[in-house]
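Omission of a single protein chain aside, the complex is shown with its protein chains in their original locations.
Coming up: subunit A.
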């Protein structure tokens, strides 16, 4: 139907149609991605995603489990723009469906890989995903990783560290994967940052990257702040560093702080 419409349209009208459809696609993605943030009695959580183009391939999501735990997921689809955005929606569907039927983050990643492997292999693509369950009762995160950046935990104004590593192949890399789980007791006053590589790989006009050191500096200075202010500080620091150079990659972060 679309192609018949296009045959009858002039190039300028085709551009207008495409522009309108991309704008609608962006609205869909933004509404699904930056939806309602869950309210937590014993903590605060915030996610944000800033696509490099009109739409992007980064993903984060929350799912409140029946036992009161919060399942957090962050992912990065290979590539950029519309193709990555289409796979991002596929990833969201796989997570939402897996979150309901699986007991832990490792099982969730296995279910996502089982659901997506054939499609991703056919398309020659992959998604890196980090999944964690936060238990507010003991302030502990249980997590599993499918090829994603390891999150950071800030425990004082001087101490920041990556989570203890847990290995796992990206979603779409190999069939029938099992993902091992690790647990981390969070600091009562600290916070954690889940992120995608668009932050540390943001470039300034000289082609220099933002890198981990700058991110760590901002996070340490933000130790006392709430998640909204921490997010603002990271975005502001990135803007100062890049001086308006167009963003090359999608930027996504999830901040979790107990109280």
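Operating definition for what follows: a residue touches a chain if its C-beta (ideal position, glycine included) is under 8 Å from a C-beta of that chain, and two chains touch if they have at least 3 such contacts; residues count from 1.
The rule is simple: contacts and distances are computed from a predicted model.
Undergrad: Given the options "Peptide ABC transporter substrate-binding protein", "Cytochrome C oxidase subunit IV family protein", "Sulfate adenylyltransferase subunit 2" or "Anti-sigma factor antagonist", say which is the protein name UniProt records for the missing chain.
TA: "Anti-sigma factor antagonist"
Undergrad: Looking at A:61, A:107, A:181 or A:249, which residue reaches the missing chain?
TA: Checking the options A:61, A:107, A:181 or A:249, the one contacting the hidden chain is A:249.
Undergrad: Who touches the missing chain here, A:14, A:65, A:78 or A:235?
TA: In the complete complex, the chain left out is touched by residue A:78.
Undergrad: Touching the absent chain in the whole complex: find that residue among A:29, A:102 or A:125.
TA: Of the candidates A:29, A:102 or A:125, A:125 is in touch with the missing chain.
Undergrad: Counting contacts across the full complex, list the positions on subunit A that touch the omitted chain.
TA: Given the touch definition above, subunit A has residues 76-80, 121, 124-126, 128, 146-150, 167-170, 173-174, 197, 201, 249 touching the missing chain.
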